[in-house]
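Have a look at the structure that comes next, please.
In this view, the complex is presented without one of its protein chains, the others remaining in place.
So that you can tell them apart, the chains are marked A and B in the order they are listed, and the count of residues begins at 1 in each.
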Amino acid sequence: MPDGLLVLERVSVAFGNLRALEHVSFEVREGEILGVIGPNGAGKSTLFNAISGVAPLRSGAIRFEGSRIDGMPVHAVAARGIARTFQNLRLFRFASALENVMIGAHLRLRSGILDALVRTPRARREEMRVRDEARALLERVGLAGSEERLAANLPYGAQRRLEIARALAARPRLLLLDEPAAGLNPSEKAGLAALIRRIRDDGTTIVLVEHDMGVVMSLCERIVVLDHGETIAVGSPRDVRADRRVIEAYLGSEMP
Amino acid sequence: MIYLLIGIAVVATIVAGSMRSRALSRGVAIGALGLLAAVPLAVHDDATINLLADAGLYVILALGLNVVVGFAGLLDLGYAAFFAIGAYTYGMLASPQFGIHVPFWLLLFVAALLAALFGTVLGAPTLRLRGDYLAIVTLGFGEIVPQIFQNLTKYTGGPNGISALDIPRLGPYSFGLSATPYYEVTVALVALTILLVCNLRASRLGRAWTAIREDELAAKHAGIDTTRTKLAAFALGASFSGLAGVVFAAKLSLVSPDLFQFQVSVLIVSMLVLGGMGNVAGVIVGSLVLSTVNEAILPQADTLAERLFHLRVDLTADHYFIYGAILVAIMLLRPEGLLPNRERRAELHASADA
Partner (left out) sequence: MHEFVAQLINGISLGAIYALVALGYTLVYGILELINFAHGDVSTFGAFVALAVLEALGVHGALHGITLVVVSFLACGGAALSCAVVNAGIERLAYRPLRNAPRLAPLITAIGVSFILENVMQLWRGPAPVPVPGFFPNLVLTAGGMTVTLQQIVLVGMTIAATIVLQLVVKRTRLGMAMRAVAQDREAAALVGIDVNAVIAATFVIAGLLAGIAGFASSMYYQSTWFLNGFDAGLKAFTAAVLGGIGNLGGAVLGGFLIGIIEALATWQIGGQWSNVAVFAILVGVLVVRPSGLLGESVPEKV
(Lines give C-alpha, C1' and ligand atoms only; values in the text may rest on other atoms or scores of the structure.)
Protein backbone atom coordinates (compact mmCIF):
# COMPACT_ATOMS: atom_id res chain seq x y z
CA MET A 1 0.00 0.00 0.00
CA PRO A 2 1.64 3.24 -1.10
CA ASP A 3 2.07 5.62 1.77
CA GLY A 4 2.80 8.84 0.00
CA LEU A 5 1.34 12.19 1.01
CA LEU A 6 -0.93 12.06 -2.02
CA VAL A 7 -1.89 8.79 -3.66
CA LEU A 8 -3.79 8.33 -6.91
CA GLU A 9 -5.30 4.89 -7.36
CA ARG A 10 -6.45 4.06 -10.87
CA VAL A 11 -8.01 7.47 -11.33
CA SER A 12 -10.20 7.88 -14.39
CA VAL A 13 -11.87 11.09 -15.50
CA ALA A 14 -14.10 11.42 -18.51
CA PHE A 15 -16.06 14.24 -20.11
CA GLY A 16 -18.85 12.58 -22.01
CA ASN A 17 -17.04 10.24 -24.35
CA LEU A 18 -13.71 11.94 -24.00
CA ARG A 19 -11.45 9.95 -21.69
CA ALA A 20 -9.20 12.54 -20.14
CA LEU A 21 -7.52 10.29 -17.58
CA GLU A 22 -7.39 6.50 -17.69
CA HIS A 23 -6.45 4.47 -14.61
CA VAL A 24 -3.76 6.89 -13.54
CA SER A 25 -1.87 5.67 -10.50
CA PHE A 26 1.10 7.18 -8.74
CA GLU A 27 2.07 8.61 -5.40
CA VAL A 28 3.56 11.87 -4.27
CA ARG A 29 6.08 11.45 -1.48
CA GLU A 30 6.27 13.99 1.27
CA GLY A 31 8.95 16.60 0.79
CA GLU A 32 9.61 15.91 -2.87
CA ILE A 33 9.21 17.96 -5.99
CA LEU A 34 7.32 15.73 -8.42
CA GLY A 35 7.12 16.72 -12.05
CA VAL A 36 4.23 15.84 -14.36
CA ILE A 37 4.99 16.09 -18.03
CA GLY A 38 3.49 14.93 -21.29
CA PRO A 39 2.59 16.18 -24.74
CA ASN A 40 -0.26 18.61 -25.18
CA GLY A 41 -3.62 17.14 -24.33
CA ALA A 42 -2.08 14.42 -22.20
CA GLY A 43 -4.38 15.26 -19.31
CA LYS A 44 -2.06 17.20 -17.04
CA SER A 45 -4.48 19.97 -16.13
CA THR A 46 -7.28 17.46 -15.78
CA LEU A 47 -5.07 15.71 -13.26
CA PHE A 48 -4.90 18.81 -11.14
CA ASN A 49 -8.63 19.38 -11.57
CA ALA A 50 -9.26 15.88 -10.33
CA ILE A 51 -7.06 16.36 -7.28
CA SER A 52 -8.42 19.76 -6.31
CA GLY A 53 -12.01 18.60 -6.66
CA VAL A 54 -13.09 20.42 -9.78
CA ALA A 55 -13.39 17.37 -12.03
CA PRO A 56 -15.35 14.40 -10.72
CA LEU A 57 -13.79 10.95 -10.98
CA ARG A 58 -15.41 8.34 -13.11
CA SER A 59 -13.56 5.69 -11.13
CA GLY A 60 -10.62 5.29 -8.83
CA ALA A 61 -9.64 7.05 -5.64
CA ILE A 62 -7.44 9.86 -4.46
CA ARG A 63 -6.03 9.77 -0.96
CA PHE A 64 -4.39 12.61 0.90
CA GLU A 65 -2.63 11.82 4.16
CA GLY A 66 -4.33 8.47 4.09
CA SER A 67 -7.96 9.50 3.68
CA ARG A 68 -9.95 9.85 0.53
CA ILE A 69 -10.51 13.30 -0.90
CA ASP A 70 -12.16 12.47 -4.20
CA GLY A 71 -15.75 13.62 -4.28
CA MET A 72 -15.17 16.37 -1.75
CA PRO A 73 -16.08 19.92 -2.71
CA VAL A 74 -13.24 22.15 -3.79
CA HIS A 75 -13.12 24.27 -0.66
CA ALA A 76 -13.00 21.16 1.52
CA VAL A 77 -10.04 19.79 -0.41
CA ALA A 78 -8.32 23.12 0.07
CA ALA A 79 -9.05 22.97 3.77
CA ARG A 80 -7.20 19.65 3.95
CA GLY A 81 -4.05 21.46 2.97
CA ILE A 82 -3.85 21.38 -0.81
CA ALA A 83 -3.33 24.58 -2.76
CA ARG A 84 -2.78 25.20 -6.43
CA THR A 85 -2.04 27.69 -9.14
CA PHE A 86 -3.73 27.75 -12.53
CA GLN A 87 -2.43 27.33 -16.04
CA ASN A 88 -4.11 30.52 -17.25
CA LEU A 89 -3.76 32.51 -14.05
CA ARG A 90 -6.84 33.07 -11.94
CA LEU A 91 -5.95 36.04 -9.86
CA PHE A 92 -8.45 38.39 -8.30
CA ARG A 93 -7.52 40.90 -10.92
CA PHE A 94 -9.16 44.01 -9.55
CA ALA A 95 -7.98 43.53 -6.01
CA SER A 96 -4.58 44.62 -4.79
CA ALA A 97 -1.68 42.20 -4.58
CA LEU A 98 -1.88 42.32 -0.81
CA GLU A 99 -5.58 41.56 -0.84
CA ASN A 100 -5.01 38.61 -3.12
CA VAL A 101 -2.59 37.09 -0.65
CA MET A 102 -4.79 37.94 2.31
CA ILE A 103 -7.67 36.13 0.63
CA GLY A 104 -5.36 33.18 0.18
CA ALA A 105 -4.98 33.08 3.93
CA HIS A 106 -8.73 32.64 4.40
CA LEU A 107 -8.37 29.21 5.92
CA ARG A 108 -5.93 30.38 8.54
CA LEU A 109 -8.42 32.70 10.14
CA ARG A 110 -11.33 31.98 12.39
CA SER A 111 -13.33 35.21 12.26
CA GLY A 112 -16.95 34.66 11.41
CA ILE A 113 -19.95 36.85 10.73
CA LEU A 114 -20.22 38.27 14.20
CA ASP A 115 -16.54 39.11 14.34
CA ALA A 116 -16.90 40.79 10.99
CA LEU A 117 -19.83 42.91 12.05
CA VAL A 118 -18.50 44.07 15.33
CA ARG A 119 -14.73 43.98 14.93
CA THR A 120 -14.05 42.01 18.05
CA PRO A 121 -10.57 42.13 19.53
CA ARG A 122 -9.99 38.66 18.13
CA ALA A 123 -10.91 39.86 14.66
CA ARG A 124 -8.65 42.84 14.97
CA ARG A 125 -5.70 40.75 16.11
CA GLU A 126 -6.22 38.27 13.29
CA GLU A 127 -6.44 41.05 10.73
CA MET A 128 -3.10 42.48 11.80
CA ARG A 129 -1.51 39.06 11.80
CA VAL A 130 -2.83 38.20 8.36
CA ARG A 131 -1.71 41.53 6.97
CA ASP A 132 1.83 41.06 8.30
CA GLU A 133 2.03 37.52 7.05
CA ALA A 134 0.81 38.58 3.61
CA ARG A 135 3.44 41.29 3.44
CA ALA A 136 6.09 38.78 4.36
CA LEU A 137 4.90 36.39 1.69
CA LEU A 138 4.96 39.07 -0.98
CA GLU A 139 8.51 39.83 0.01
CA ARG A 140 9.40 36.16 -0.15
CA VAL A 141 8.28 35.89 -3.75
CA GLY A 142 9.97 39.12 -4.67
CA LEU A 143 6.96 41.44 -4.82
CA ALA A 144 7.79 43.59 -1.81
CA GLY A 145 7.01 46.98 -3.33
CA SER A 146 3.83 46.03 -5.15
CA GLU A 147 1.43 45.54 -2.28
CA GLU A 148 -1.14 48.13 -3.23
CA ARG A 149 -1.02 47.64 -6.96
CA LEU A 150 -4.01 46.02 -8.61
CA ALA A 151 -3.18 42.49 -9.64
CA ALA A 152 -4.29 43.27 -13.19
CA ASN A 153 -1.66 45.98 -13.45
CA LEU A 154 1.29 43.83 -12.51
CA PRO A 155 3.65 42.56 -15.19
CA TYR A 156 3.07 38.96 -16.21
CA GLY A 157 6.00 37.47 -14.36
CA ALA A 158 4.93 39.24 -11.18
CA GLN A 159 1.41 37.93 -11.62
CA ARG A 160 2.69 34.38 -11.76
CA ARG A 161 4.60 34.92 -8.56
CA LEU A 162 1.59 36.57 -6.94
CA GLU A 163 -0.51 33.52 -7.62
CA ILE A 164 2.11 31.38 -5.94
CA ALA A 165 2.17 33.72 -2.96
CA ARG A 166 -1.60 33.49 -2.71
CA ALA A 167 -1.43 29.71 -2.75
CA LEU A 168 1.26 29.73 -0.07
CA ALA A 169 -0.77 32.00 2.17
CA ALA A 170 -2.83 29.02 3.24
CA ARG A 171 0.36 27.23 4.42
CA PRO A 172 -0.52 24.16 2.37
CA ARG A 173 1.12 20.80 2.84
CA LEU A 174 0.85 20.13 -0.85
CA LEU A 175 1.24 22.73 -3.58
CA LEU A 176 0.15 22.04 -7.16
CA LEU A 177 1.83 24.34 -9.68
CA ASP A 178 0.23 24.36 -13.12
CA GLU A 179 2.78 25.53 -15.70
CA PRO A 180 4.20 28.31 -13.53
CA ALA A 181 7.02 28.98 -16.01
CA ALA A 182 4.77 29.55 -19.00
CA GLY A 183 5.64 32.79 -20.73
CA LEU A 184 8.60 33.63 -18.52
CA ASN A 185 11.98 34.67 -19.87
CA PRO A 186 15.09 32.69 -18.92
CA SER A 187 16.12 34.82 -15.99
CA GLU A 188 12.57 34.79 -14.61
CA LYS A 189 12.55 31.02 -15.00
CA ALA A 190 15.74 30.73 -13.02
CA GLY A 191 14.24 32.87 -10.27
CA LEU A 192 11.10 30.75 -10.30
CA ALA A 193 13.09 27.55 -9.99
CA ALA A 194 14.99 28.95 -7.04
CA LEU A 195 11.70 30.02 -5.44
CA ILE A 196 10.18 26.59 -5.90
CA ARG A 197 13.21 24.97 -4.32
CA ARG A 198 12.98 27.36 -1.36
CA ILE A 199 9.29 26.54 -0.91
CA ARG A 200 10.06 22.85 -0.80
CA ASP A 201 12.93 23.36 1.60
CA ASP A 202 10.54 25.22 3.90
CA GLY A 203 8.40 22.12 4.15
CA THR A 204 5.84 22.09 1.35
CA THR A 205 5.55 19.14 -1.03
CA ILE A 206 5.25 20.23 -4.62
CA VAL A 207 3.75 18.73 -7.76
CA LEU A 208 4.79 20.61 -10.85
CA VAL A 209 3.15 20.44 -14.27
CA GLU A 210 5.50 21.99 -16.78
CA HIS A 211 6.34 22.05 -20.45
CA ASP A 212 9.75 23.58 -19.99
CA MET A 213 12.04 20.56 -19.77
CA GLY A 214 14.94 22.55 -18.43
CA VAL A 215 12.93 23.60 -15.39
CA VAL A 216 11.51 20.13 -14.88
CA MET A 217 14.77 18.28 -15.18
CA SER A 218 16.62 20.61 -12.86
CA LEU A 219 13.98 20.78 -10.15
CA CYS A 220 12.20 17.46 -9.99
CA GLU A 221 13.51 14.41 -8.20
CA ARG A 222 10.88 12.22 -9.80
CA ILE A 223 8.79 12.63 -12.88
CA VAL A 224 5.46 11.19 -13.99
CA VAL A 225 4.88 11.12 -17.72
CA LEU A 226 1.32 11.21 -19.06
CA ASP A 227 0.20 10.58 -22.58
CA HIS A 228 -3.42 10.40 -23.77
CA GLY A 229 -4.55 10.29 -20.17
CA GLU A 230 -2.36 7.36 -19.12
CA THR A 231 0.82 7.12 -17.12
CA ILE A 232 3.53 5.84 -19.40
CA ALA A 233 6.51 6.31 -17.13
CA VAL A 234 7.43 7.18 -13.56
CA GLY A 235 10.98 7.65 -12.38
CA SER A 236 14.00 9.85 -12.06
CA PRO A 237 14.69 12.42 -14.75
CA ARG A 238 17.47 10.33 -16.20
CA ASP A 239 15.33 7.20 -16.40
CA VAL A 240 12.42 9.03 -17.91
CA ARG A 241 14.58 10.74 -20.49
CA ALA A 242 15.81 7.41 -21.71
CA ASP A 243 12.45 5.66 -21.64
CA ARG A 244 11.46 4.53 -25.09
CA ARG A 245 7.75 5.08 -24.64
CA VAL A 246 8.38 8.62 -23.49
CA ILE A 247 10.54 9.33 -26.51
CA GLU A 248 7.90 7.93 -28.82
CA ALA A 249 5.16 9.98 -27.18
CA TYR A 250 7.12 13.14 -27.71
CA LEU A 251 8.16 12.37 -31.25
CA GLY A 252 6.64 15.08 -33.32
CA SER A 253 6.47 17.43 -30.33
CA GLU A 254 9.36 18.87 -28.38
CA MET A 255 11.89 16.33 -27.25
CA PRO A 256 12.79 16.32 -23.54
CA MET B 1 -34.45 73.81 2.71
CA ILE B 2 -34.55 70.10 2.09
CA TYR B 3 -32.18 70.49 -0.83
CA LEU B 4 -29.74 72.34 1.38
CA LEU B 5 -29.75 69.64 4.01
CA ILE B 6 -29.45 66.82 1.51
CA GLY B 7 -26.71 68.74 -0.21
CA ILE B 8 -24.79 69.01 3.04
CA ALA B 9 -25.21 65.30 3.62
CA VAL B 10 -23.96 64.52 0.12
CA VAL B 11 -20.92 66.74 0.44
CA ALA B 12 -20.11 65.32 3.87
CA THR B 13 -20.32 61.81 2.47
CA ILE B 14 -18.05 62.60 -0.44
CA VAL B 15 -15.54 64.22 1.86
CA ALA B 16 -15.64 61.37 4.35
CA GLY B 17 -15.32 58.87 1.56
CA SER B 18 -12.26 60.46 0.06
CA MET B 19 -10.28 60.84 3.25
CA ARG B 20 -7.21 58.67 3.34
CA SER B 21 -7.08 58.48 7.07
CA ARG B 22 -9.63 56.28 8.77
CA ALA B 23 -9.82 58.56 11.79
CA LEU B 24 -10.50 61.67 9.74
CA SER B 25 -13.12 59.85 7.76
CA ARG B 26 -14.82 58.75 10.91
CA GLY B 27 -14.62 62.24 12.33
CA VAL B 28 -16.34 63.80 9.35
CA ALA B 29 -19.02 61.14 9.37
CA ILE B 30 -19.75 61.55 13.05
CA GLY B 31 -19.81 65.29 12.72
CA ALA B 32 -22.20 65.16 9.81
CA LEU B 33 -24.49 62.70 11.52
CA GLY B 34 -24.47 64.76 14.67
CA LEU B 35 -25.39 67.81 12.66
CA LEU B 36 -28.17 65.97 10.93
CA ALA B 37 -29.50 64.71 14.23
CA ALA B 38 -29.71 68.30 15.44
CA VAL B 39 -31.66 69.51 12.42
CA PRO B 40 -35.12 69.28 14.02
CA LEU B 41 -33.98 71.88 16.53
CA ALA B 42 -33.71 74.41 13.76
CA VAL B 43 -36.16 73.16 11.20
CA HIS B 44 -39.71 72.93 12.39
CA ASP B 45 -41.45 71.94 9.19
CA ASP B 46 -42.69 68.42 9.81
CA ALA B 47 -43.01 67.63 6.12
CA THR B 48 -39.31 68.36 5.57
CA ILE B 49 -38.31 66.22 8.53
CA ASN B 50 -40.45 63.44 7.14
CA LEU B 51 -38.73 63.67 3.78
CA LEU B 52 -35.36 63.53 5.46
CA ALA B 53 -36.44 60.48 7.40
CA ASP B 54 -37.49 58.79 4.16
CA ALA B 55 -34.15 59.66 2.63
CA GLY B 56 -32.44 58.08 5.62
CA LEU B 57 -34.47 54.91 5.21
CA TYR B 58 -33.46 54.72 1.57
CA VAL B 59 -29.83 55.07 2.61
CA ILE B 60 -30.20 52.05 4.87
CA LEU B 61 -31.91 50.09 2.11
CA ALA B 62 -29.24 50.99 -0.42
CA LEU B 63 -26.41 50.10 1.94
CA GLY B 64 -28.07 46.78 2.67
CA LEU B 65 -28.49 45.95 -1.00
CA ASN B 66 -24.92 47.03 -1.57
CA VAL B 67 -23.76 44.20 0.66
CA VAL B 68 -25.47 41.74 -1.65
CA VAL B 69 -24.82 43.32 -5.03
CA GLY B 70 -21.79 45.51 -4.48
CA PHE B 71 -19.75 43.43 -2.08
CA ALA B 72 -20.68 39.88 -2.99
CA GLY B 73 -21.60 40.53 -6.60
CA LEU B 74 -24.99 38.78 -6.43
CA LEU B 75 -27.77 40.12 -8.58
CA ASP B 76 -30.77 40.74 -6.35
CA LEU B 77 -33.71 42.35 -8.09
CA GLY B 78 -36.34 41.67 -5.45
CA TYR B 79 -34.91 43.49 -2.48
CA ALA B 80 -38.22 45.20 -1.72
CA ALA B 81 -39.52 41.83 -0.57
CA PHE B 82 -37.45 42.00 2.62
CA PHE B 83 -38.51 45.59 3.13
CA ALA B 84 -42.10 44.35 2.96
CA ILE B 85 -41.37 41.54 5.40
CA GLY B 86 -39.96 43.98 7.91
CA ALA B 87 -42.86 46.37 7.48
CA TYR B 88 -45.51 43.70 7.73
CA THR B 89 -43.84 42.28 10.80
CA TYR B 90 -44.58 45.57 12.48
CA GLY B 91 -47.97 45.75 10.84
CA MET B 92 -49.04 42.40 12.15
CA LEU B 93 -47.39 42.43 15.55
CA ALA B 94 -48.01 46.00 16.64
CA SER B 95 -51.49 46.86 15.55
CA PRO B 96 -55.15 46.08 16.04
CA GLN B 97 -54.82 43.30 13.42
CA PHE B 98 -54.26 40.51 15.93
CA GLY B 99 -54.41 42.62 19.03
CA ILE B 100 -50.72 41.96 19.65
CA HIS B 101 -48.67 44.94 20.64
CA VAL B 102 -45.00 44.11 20.63
CA PRO B 103 -42.83 47.13 21.42
CA PHE B 104 -41.22 48.94 18.51
CA TRP B 105 -37.68 48.44 19.79
CA LEU B 106 -38.07 44.71 20.13
CA LEU B 107 -39.62 44.49 16.69
CA LEU B 108 -36.56 46.13 15.18
CA PHE B 109 -34.58 43.08 16.25
CA VAL B 110 -37.30 40.64 15.34
CA ALA B 111 -37.77 42.05 11.87
CA ALA B 112 -34.06 42.07 11.16
CA LEU B 113 -33.84 38.44 12.20
CA LEU B 114 -36.96 37.46 10.29
CA ALA B 115 -35.74 39.14 7.14
CA ALA B 116 -32.39 37.40 7.53
CA LEU B 117 -34.23 34.13 7.96
CA PHE B 118 -36.20 34.65 4.77
CA GLY B 119 -33.02 35.68 3.03
CA THR B 120 -31.49 32.39 4.05
CA VAL B 121 -34.54 30.43 3.00
CA LEU B 122 -34.61 32.09 -0.41
CA GLY B 123 -30.88 31.93 -0.83
CA ALA B 124 -30.20 28.35 0.17
CA PRO B 125 -31.57 26.69 -2.96
CA THR B 126 -30.89 29.50 -5.37
CA LEU B 127 -27.47 30.94 -4.70
CA ARG B 128 -25.73 28.23 -6.67
CA LEU B 129 -27.38 29.57 -9.78
CA ARG B 130 -25.60 31.67 -12.31
CA GLY B 131 -25.87 35.42 -12.00
CA ASP B 132 -28.66 36.11 -14.45
CA TYR B 133 -30.75 33.22 -13.20
CA LEU B 134 -30.37 34.46 -9.67
CA ALA B 135 -31.56 37.85 -10.86
CA ILE B 136 -34.73 36.37 -12.26
CA VAL B 137 -35.42 34.28 -9.20
CA THR B 138 -34.98 37.24 -6.89
CA LEU B 139 -37.16 39.25 -9.22
CA GLY B 140 -39.81 36.61 -8.94
CA PHE B 141 -39.50 36.60 -5.17
CA GLY B 142 -39.90 40.34 -5.15
CA GLU B 143 -43.08 39.94 -7.16
CA ILE B 144 -44.48 37.11 -5.10
CA VAL B 145 -44.04 38.46 -1.59
CA PRO B 146 -46.33 41.48 -1.98
CA GLN B 147 -48.78 39.23 -3.80
CA ILE B 148 -48.82 36.81 -0.93
CA PHE B 149 -49.39 39.65 1.48
CA GLN B 150 -52.19 40.83 -0.75
CA ASN B 151 -53.80 37.42 -0.94
CA LEU B 152 -53.74 36.40 2.72
CA THR B 153 -56.37 38.92 3.61
CA LYS B 154 -57.25 37.33 6.91
CA TYR B 155 -53.77 37.92 8.27
CA THR B 156 -52.50 40.84 6.32
CA GLY B 157 -55.50 42.96 5.55
CA GLY B 158 -55.39 42.11 1.86
CA PRO B 159 -55.10 44.86 -0.74
CA ASN B 160 -55.96 47.52 1.80
CA GLY B 161 -53.31 46.42 4.20
CA ILE B 162 -53.28 47.22 7.88
CA SER B 163 -53.62 50.70 9.24
CA ALA B 164 -53.63 52.44 12.60
CA LEU B 165 -50.39 50.78 13.63
CA ASP B 166 -49.11 51.27 17.13
CA ILE B 167 -47.27 54.46 17.91
CA PRO B 168 -43.86 53.60 19.36
CA ARG B 169 -42.98 54.61 22.88
CA LEU B 170 -39.67 55.24 24.58
CA GLY B 171 -40.31 54.78 28.27
CA PRO B 172 -43.01 57.23 29.27
CA TYR B 173 -42.75 59.20 26.04
CA SER B 174 -44.83 58.41 23.04
CA PHE B 175 -43.53 59.22 19.58
CA GLY B 176 -46.64 61.17 18.99
CA LEU B 177 -47.70 62.36 15.60
CA SER B 178 -44.63 64.30 14.51
CA ALA B 179 -41.96 62.89 12.22
CA THR B 180 -39.08 63.99 14.41
CA PRO B 181 -38.70 60.95 16.68
CA TYR B 182 -38.79 58.66 13.64
CA TYR B 183 -36.20 60.88 12.03
CA GLU B 184 -33.88 60.60 15.03
CA VAL B 185 -34.25 56.82 15.10
CA THR B 186 -33.47 56.75 11.39
CA VAL B 187 -30.34 58.84 11.82
CA ALA B 188 -29.17 56.49 14.56
CA LEU B 189 -29.88 53.46 12.39
CA VAL B 190 -28.07 55.03 9.45
CA ALA B 191 -25.04 55.53 11.66
CA LEU B 192 -25.25 51.94 12.82
CA THR B 193 -25.64 50.64 9.28
CA ILE B 194 -22.67 52.58 8.01
CA LEU B 195 -20.56 51.28 10.87
CA LEU B 196 -21.58 47.67 10.36
CA VAL B 197 -21.20 47.78 6.61
CA CYS B 198 -17.73 49.29 6.78
CA ASN B 199 -16.72 46.68 9.31
CA LEU B 200 -17.98 43.95 7.02
CA ARG B 201 -16.09 45.27 4.06
CA ALA B 202 -12.76 45.25 5.88
CA SER B 203 -13.16 41.81 7.36
CA ARG B 204 -12.30 38.27 6.36
CA LEU B 205 -15.91 37.88 5.21
CA GLY B 206 -15.68 41.02 3.10
CA ARG B 207 -12.56 39.73 1.42
CA ALA B 208 -14.24 36.42 0.77
CA TRP B 209 -17.05 38.31 -0.97
CA THR B 210 -14.51 40.13 -3.11
CA ALA B 211 -12.95 36.82 -4.05
CA ILE B 212 -16.28 35.30 -5.00
CA ARG B 213 -17.20 38.34 -7.02
CA GLU B 214 -13.98 38.25 -8.97
CA ASP B 215 -13.41 34.56 -9.55
CA GLU B 216 -15.56 32.05 -7.80
CA LEU B 217 -13.48 29.02 -8.69
CA ALA B 218 -10.28 30.59 -7.42
CA ALA B 219 -12.18 31.61 -4.29
CA LYS B 220 -13.14 27.99 -3.67
CA HIS B 221 -9.55 26.92 -4.05
CA ALA B 222 -8.61 29.39 -1.35
CA GLY B 223 -10.86 27.40 0.94
CA ILE B 224 -13.87 29.70 0.79
CA ASP B 225 -17.20 27.91 1.14
CA THR B 226 -18.83 29.99 -1.54
CA THR B 227 -22.37 28.89 -0.90
CA ARG B 228 -22.22 29.71 2.80
CA THR B 229 -20.49 32.99 2.13
CA LYS B 230 -23.04 34.09 -0.44
CA LEU B 231 -25.79 33.10 1.93
CA ALA B 232 -24.25 35.32 4.58
CA ALA B 233 -24.33 38.25 2.19
CA PHE B 234 -27.95 37.60 1.32
CA ALA B 235 -29.08 37.21 4.90
CA LEU B 236 -27.15 40.22 6.18
CA GLY B 237 -28.35 42.40 3.34
CA ALA B 238 -31.91 41.32 3.97
CA SER B 239 -31.70 42.14 7.66
CA PHE B 240 -30.96 45.82 6.99
CA SER B 241 -33.99 45.92 4.78
CA GLY B 242 -36.14 44.40 7.50
CA LEU B 243 -34.90 47.01 9.92
CA ALA B 244 -35.83 49.85 7.60
CA GLY B 245 -39.21 48.23 7.03
CA VAL B 246 -40.16 48.49 10.69
CA VAL B 247 -39.36 52.18 10.91
CA PHE B 248 -41.14 52.83 7.65
CA ALA B 249 -44.29 51.06 8.78
CA ALA B 250 -44.34 52.73 12.17
CA LYS B 251 -43.85 56.16 10.68
CA LEU B 252 -46.53 55.70 8.05
CA SER B 253 -48.76 53.89 10.52
CA LEU B 254 -49.83 51.77 7.58
CA VAL B 255 -48.70 48.79 5.51
CA SER B 256 -50.17 47.77 2.20
CA PRO B 257 -48.94 45.61 -0.67
CA ASP B 258 -48.73 48.37 -3.25
CA LEU B 259 -45.98 50.05 -1.26
CA PHE B 260 -43.54 47.25 -2.04
CA GLN B 261 -43.77 46.62 -5.74
CA PHE B 262 -41.00 45.89 -8.21
CA GLN B 263 -40.48 49.59 -8.78
CA VAL B 264 -39.10 49.92 -5.27
CA SER B 265 -36.53 47.20 -5.90
CA VAL B 266 -35.51 48.87 -9.13
CA LEU B 267 -35.30 52.24 -7.42
CA ILE B 268 -32.84 50.89 -4.90
CA VAL B 269 -30.80 49.17 -7.59
CA SER B 270 -30.74 52.48 -9.43
CA MET B 271 -29.35 54.15 -6.33
CA LEU B 272 -26.47 51.70 -6.32
CA VAL B 273 -25.88 52.06 -10.01
CA LEU B 274 -25.99 55.85 -9.85
CA GLY B 275 -23.78 56.21 -6.83
CA GLY B 276 -21.23 53.54 -7.54
CA MET B 277 -21.75 49.94 -6.52
CA GLY B 278 -19.47 48.54 -3.90
CA ASN B 279 -18.40 51.94 -2.66
CA VAL B 280 -20.11 52.83 0.61
CA ALA B 281 -19.80 56.57 0.12
CA GLY B 282 -21.00 56.30 -3.46
CA VAL B 283 -24.03 54.28 -2.47
CA ILE B 284 -24.98 56.83 0.18
CA VAL B 285 -24.70 59.66 -2.31
CA GLY B 286 -26.68 57.75 -4.90
CA SER B 287 -29.47 57.01 -2.46
CA LEU B 288 -29.62 60.57 -1.16
CA VAL B 289 -29.80 61.99 -4.67
CA LEU B 290 -32.37 59.56 -6.01
CA SER B 291 -34.61 59.66 -2.97
CA THR B 292 -34.64 63.44 -3.20
CA VAL B 293 -35.53 63.20 -6.86
CA ASN B 294 -38.18 60.64 -6.07
CA GLU B 295 -39.77 62.26 -3.06
CA ALA B 296 -39.14 65.93 -3.49
CA ILE B 297 -38.46 66.80 -7.08
CA LEU B 298 -40.75 64.56 -9.08
CA PRO B 299 -43.93 65.45 -7.22
CA GLN B 300 -43.17 69.06 -7.95
CA ALA B 301 -41.88 68.42 -11.43
CA ASP B 302 -45.14 69.37 -13.02
CA THR B 303 -45.16 72.79 -11.42
CA LEU B 304 -41.45 73.20 -12.07
CA ALA B 305 -41.86 72.36 -15.72
CA GLU B 306 -44.70 74.74 -16.07
CA ARG B 307 -42.86 77.55 -14.43
CA LEU B 308 -39.56 77.01 -16.13
CA PHE B 309 -40.55 75.87 -19.55
CA HIS B 310 -44.17 76.89 -19.73
CA LEU B 311 -45.02 73.29 -20.46
CA ARG B 312 -48.18 71.66 -19.37
CA VAL B 313 -47.16 68.14 -18.59
CA ASP B 314 -48.24 65.43 -16.27
CA LEU B 315 -44.91 64.05 -15.17
CA THR B 316 -46.19 61.91 -12.33
CA ALA B 317 -46.97 59.22 -14.85
CA ASP B 318 -43.50 59.41 -16.25
CA HIS B 319 -41.49 58.55 -13.13
CA TYR B 320 -40.45 55.30 -14.58
CA PHE B 321 -39.42 56.71 -17.88
CA ILE B 322 -37.00 58.88 -15.96
CA TYR B 323 -35.62 55.99 -13.95
CA GLY B 324 -35.36 53.91 -17.06
CA ALA B 325 -33.53 56.66 -18.84
CA ILE B 326 -31.21 57.17 -15.88
CA LEU B 327 -30.36 53.49 -15.74
CA VAL B 328 -29.65 53.23 -19.45
CA ALA B 329 -27.69 56.46 -19.55
CA ILE B 330 -25.47 55.55 -16.63
CA MET B 331 -24.77 52.09 -17.96
CA LEU B 332 -23.75 53.48 -21.29
CA LEU B 333 -21.86 56.54 -20.17
CA ARG B 334 -20.44 55.89 -16.73
CA PRO B 335 -21.24 52.38 -15.57
CA GLU B 336 -19.10 52.68 -12.49
CA GLY B 337 -21.42 55.35 -11.12
CA LEU B 338 -20.66 58.75 -9.67
CA LEU B 339 -18.24 57.70 -6.95
CA PRO B 340 -16.69 54.41 -7.81
CA ASN B 341 -13.82 52.86 -5.98
CA ARG B 342 -10.82 52.49 -8.21
CA GLU B 343 -11.17 48.73 -8.43
CA ARG B 344 -14.63 48.94 -9.87
CA ARG B 345 -13.68 51.61 -12.36
CA ALA B 346 -10.77 49.50 -13.56
CA GLU B 347 -13.01 46.47 -13.77
CA LEU B 348 -15.67 48.13 -15.87
CA HIS B 349 -13.37 49.95 -18.21
CA ALA B 350 -10.94 47.11 -18.73
CA SER B 351 -13.72 45.06 -20.20
CA ALA B 352 -14.94 47.95 -22.29
CA ASP B 353 -11.54 48.33 -23.87
CA ALA B 354 -11.16 44.59 -24.38
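What we mean here is this: a residue touches a chain if its C-beta (ideal position, glycine included) is under 8 Å from a C-beta of that chain, and two chains touch if they have at least 3 such contacts.
Remember, it's a predicted structure, so these values are computed and weren't measured experimentally.
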Selected residue (touches chain absent from view) among B:84, B:137, B:165 or B:338: B:137
Sites on subunit B contacted by the missing partner chain, in the whole complex: 69, 75, 77, 125-126, 129, 131-133, 135-137, 139-141, 143-144, 147-148, 150-151, 217, 262, 266, 269, 273, 317-318, 320-321, 323-328, 331-332, 335, 347-348, 351-352, 354
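What we mean here is this: only the chains that are shown with their structure count from here on.
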Chain centre separation in whole Å, for subunit B relative to subunit A (CA means): 43
Subunit B residues within the subunit A interface of the complex: 196, 199-200, 202-208, 210-211, 214-215, 217-226, 232, 236, 342-344, 346-347, 350
Residue numbers on subunit A that touch subunit B, as the complex places them: 52, 54, 73-75, 78-79, 83-84, 86, 90-95, 99, 102-104, 106-107, 109, 111-113, 115-119, 123, 126-127, 130, 150, 152-153, 166, 170
